[in-house]
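These notes are about the structure you will find just below.
Here the complex is missing a single protein chain, while all its other protein chains stay put.
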Amino acid sequence: MSESAEILEQRIGRLRAAVRQAVLAADKDRASALRRELKQAEQAWEDALAQAETTLPAGLPDSPGTAPSQGPPDGPRTAPASLLPLREQIYQALSLLTVPAAPKLLATVHEAFFASTFPTAKVTSLKRDEERSFRTAPFARPYYVCAALTADLLAPARGLLAVSTWPMERRVIGPLSPRVDFLSAAIQVAAAVERLPSPVPAASRLLWRFAASIPGAAQDAARMDPRQIAQAAEAELQVHQSADSETRRAAAMRARAQLDDAEQLFGTRLGAAAQRVGHMAGRGGQGRGE
Amino acid sequence: MTGTEAWLARLRGRALPVRHNARTIAALAGNPGCARRAVLDAAGADKHRLAAYTGFPAPFGLSRFAITRGNAFEAQVKASGAAELLRILREHLSLPIPEASYDDLSEVGGNASPELRHARTRGLLARAVTHPAEAGTMFDHPLLTLRVGGRAAYLEPDLIAFQLGGQFRVIEVKSFPVVDGRADGDKVAAAAIQSAVYVLALRDALAEQGIPPEAVSHETILICPENFSNRPVAASLDVRKQLTVLRRQLSRLARIEDLLAQLPPGLTFDLDPDDAGVPRRRPAELAEALRQVEARYAPECLNTCEMCLFCRDEARGGTAALGREVRDDLGGVEHVATALRLARGTSVPERGSELAEAADLLRTAARLRADALGEAV
Partner (left out) sequence: MSTLTALARALAAERGAAQRCCAVRHVHVSERPLVFIPLALAGEAGAPLAAMIGDRPQDARLLTVPEPRDRDQRFAFAAEFADIVLEHIGRYLTREETVNAREPRVRFADAPQLLLPNPAGVTFTRLLGRSTRFRRIEGPYAVPENVPLLGRWLTFFAERAEVPPSSLTLPMTQALAMHWATGQSALEDLNLGALLGWIDPPPGLTGAQAAARAEDPVRCPPAGPATDPTFDNEVLEPRLLAVRTARATGGGRAGQRAKDALADALASQLAPIWTLMWRAVELLRALPPGAHVSSRWHADKDAFTWHAGQIRDGGPPQPRRDSAVSAARRLAGLEKTQAEYAAQRAFDDPLVMAEYRMTGEAFAGTVTAAEPDRVDVTGRRKVLRPRVTVETGDAVLAAPGVVLTSPTRPSQQARVVSVAPAGDRTAVLLELRGGMGRALTPEPGSVPEPGEAVCYATFGNGFQRLPDFPAPEDTPWTHGGPPQPYVPSDDDARETWS
């Protein structure tokens, strides 16, 4: 290792210790300042090492980029990144589930049935981009990844994504809707697992996540019958369906009447909706006006 | 502002009041006799900051790994309309199948302001009692308040469930494991008292709307990972004892005037920040101000209070610093030097005085130790 890299390494060690001491002394400002210095030192160290490596004669077994990693393979096999843009992957996963869903679930669905996954961190910016894109040129694209709306205030439901081409009723969320959608998704996933030509571990794991929380769906992860799971889900669905549909129908009606196109897709914030919801009492037929 | 509130504000100085949360309220139950803690907490002082400023920063910290793991487990339990939690409530408490509705109270129409969330929480909970047919089942991230020492603290239990025998139940999700049916006793105890805080807050919220306290069960639910997996498992906690202790503690805090009356007028813990926010108060002066309020240090403080190192330093030379049992074993004598003088016989208390019994005890011990070691104490 070059001399400068070694000196940097010592400096980095001292800086790390200093950051820790600043944190222990509850001195936030000093800790931040030290962290900034630390980052610079680490970058300089990386650069120094990269420099040293490029000066290695070629043909050495450990030149960068040639040798495979040494030692036993470590870590789980992470699914490779897809060639499709993020919005397409999310659309694929949502279309399989046919109900609004959270980014984490969508990533798992995609890994299970489309052999690649995506980082959920990028999803927030995607939502913002989709809304901007719609507002700039409404309906220009065949579909948009949009929000699901809360039935009472027609605000974007936290953490859920939906497809713009779905009917409004499917894109509003009442109190029973998370459960109803979970059961519907289970039915879809069970059907998708049945269609697989050969077992996919990620898909089985996903199916078990549904089956484990549905009474009568499956004994254990090793003995799952997709048809039985779908039946069990259907059975519970019957219990909730009419109440949930009632709520969703009423909310969808209000949304179509009171919101503009963009708001119907991406929701409205409290303030605007409160005025329009106004005197509505009860909830959807049982709405929850405050 | 009342006289007491003004007083407390003056003690706190220009800093913003520190918000209580369930953990800090639960910690109040731990050391009831400590006036220093009671006053600092009532004033909303930032104990962490004060301790660090006097050169005795609190030895507490949270590893991000622990936080991440805790958040991940909670997210998993609550995913998809709290599907896993629903399974547990159905298995553990026979929740009827139709009861499956889920309300997320973490925001109101995209707005996360505490006042809005608290109002909506109160509304939903009250409606659940008065209109049971339209009641919800699971209320996620509800926001409650509790009056602590004259100030309202916002409290956010993990989840509240309803329609379990017509009662509300507080549900806490923790990421420490239950292995073969057993979990770390200290951690369960901490979870129990935190849950009790939420029960109190929930009962208070409902009482404002004329709903009796029995509407909230004194049995809370603790959700933990089972063995070495992520699969959640539930345990019931009976928190009646904790509720009694908490109520007693909170009522003591409410009588903070008695403590304040004993303090020198003009006492403040203000750091005197300049325009750039840099504190100007001399640390030694602040330490002196803190010492005006009596503390009751015990080694247990090292696990629960941010002032622990400051108070420990102050308590050096006292037998309490060695532990409550040790102090008792030394006949209740307060200072190490006194105990040793009594043990050596260089200090002889009057017969019949308080220290006489302790002196007998200590002298015997000193004699026996000297005998066994062959050297004087």
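A and B are the chain letters, set down in written order, and residue numbers restart from 1 in every chain.
To be clear about the criterion, contacts are C-beta pairs under 8 Å (C-beta built on N, C-alpha and C of every residue); 3 or more make two chains touch, one makes a residue touch a chain.
Keep in mind that what you see is a predicted model, and the values were worked out from it rather than measured.
Looking beyond the chains shown, say which of B:Val18, B:Val197 or B:Ala339 touches the absent one.
B:Ala339
Identify the residues of subunit B touching the omitted chain, counting contacts across the whole complex.
Spelled out for subunit B, the touching residues are 59, 61-70, 175-177, 179-181, 225, 227-231, 299-300, 302-303, 316-317, 319, 321-323, 325-327, 329-331, 336-337, 339-340, 343, 361-362, 364-369, 371-373, 377.
By the contact definition given up top, give the residues of subunit A that touch the hidden chain.
On the side of subunit A, residues 16-17, 19-21, 23-24, 49, 53, 62, 64-70, 72, 74-76, 78, 222 touch the unshown chain.
What we mean here is this: only the chains that are shown with their structure count from here on.
Which stretch or stretches of subunit A touch subunit B in the complex?
Touch residues, subunit A against subunit B: 23-27, 102, 104-105, 150, 153-158, 174-179, 181-182, 185, 210, 212-213, 215, 236, 239-240, 267-271, 273-274, 282-283, 286, 288, 290.
Can you check the complex and tell me which residues of subunit B touch subunit A?
On the subunit B side, the touching residues are 48-49, 51-52, 57-59, 61, 75, 79-84, 86-87, 90, 97-98, 100-104, 106-111, 116, 119-120, 123-124, 127, 134, 136-137.
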